[in-house]
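Some notes on the structure that comes next.
Removed from the display is one protein chain of the complex; every other protein chain stays in position.
Take a look at subunit A:
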C-alpha cells in the first residue's frame, strides 16, 4: 500500500547491536524526553524494560544458554526456562550468547493507534511515519491498548500519549533521526524504506551463508498483519524472545464485524424490550379473559 511516495524508515540489524544504548540516550537528549526514574530490574542489563511514554528506543538484553552446535535459535530465554542442559545452567556443553536489540515504534502501514485516535492527534507524515501532535492529544488513552506492539503510552504527568516520532523535526531539516546518527555499529539504519528492505534481504542472505540460519526479518513484509512496518528488524531468534508479538494484526481489521455484532445486540435489546411490553399486554388480556370467564361461570 502506498502511504507516502517517499516513505522513510528504520532497519534495525540486531546481529551487530552491541547493547551500548547510545540510541536510547541520543533519543532522550534530542527529544527532551523525561527521565523514567531509576529502576533496577535485576533480570538483565536492561534497566528501561519496555517502550513507553518516556522510552522511545529500548534496548533489550537477552541472555541465552544453548547447547554447543545447536544454532537453530531454539535456545532458552531468561525468566522462562533457564537451561535446557542437564544441570539447568551453563555446562561444558553449552555456550552463552547475548541477543541485543534496539526496539522502537514500528510506524505501521496500517497503524491501529492512528485508526482509533478520536481527535486526529495521531497523523501520517509526508515521510509515511506516524506522529502524535501533543497539542491535540486529549489523553483519552485509547491508542494505548490498541497498539498491537505495546508501544505508545500515556504519560501520567501530563495525561497525554507519547511515542517515537522518527525525529520528524530532524527529517524536516534533512537530517537522520538521532538514534541512527548515534549508533556506532550502524545497527540502526535510516533511509528510504524500499532501499532498506533490499539491503536487509542481502544481509539475511549473507548471514545464512555464514552459517547462521536463524537470521530472519521481522516486520519487513508488506503482506503481514499490519501491512508491513516502517521500522523493521533483523532478528536472531523468534520475535517473542525479544518481547515482540509473533504475528501482530492491526486491531481495526475486525472493526466492521464488531459493528455488525453490536448492531445485532442493539436490535436484540429493542426486541427484548418489545417482547416485555407485549407479553405483559398478552398476559393481561389472558387474565382479563379468565376473569370474564370466571364471572360468567
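The rule is short, and it goes like this: a residue touches a chain if its C-beta (ideal position, glycine included) is under 8 Å from a C-beta of that chain, and two chains touch if they have at least 3 such contacts; residues count from 1.
Convention: contacts and distances are computed from a predicted model.
Asks: Which choice in "Putative zinc-finger domain-containing protein", "Formate-dependent nitrite reductase membrane component NrfD", "Electron transfer flavoprotein subunit beta" or "Branched-chain amino acid ABC transporter permease" gives the name that UniProt lists for the one chain left out?
Replies: Going by its UniProt entry, the chain not pictured is "Formate-dependent nitrite reductase membrane component NrfD".
Asks: For a quick check of understanding: of A:18, A:198 or A:274, which residue touches the chain that isn't displayed?
Replies: Answering carefully, the residue with contact to the hidden chain is A:274.
Asks: Which of these touches the unseen chain: A:146, A:200 or A:235?
Replies: A:146
Asks: Counting contacts across the full complex, list the positions on subunit A that touch the omitted chain.
Replies: 1, 41, 43-44, 49-50, 52, 60, 62, 77-80, 110, 112, 115-120, 136, 138-142, 144-154, 159, 223-227, 238, 240-255, 257-259, 261-270, 272-277, 279-281, 283-284
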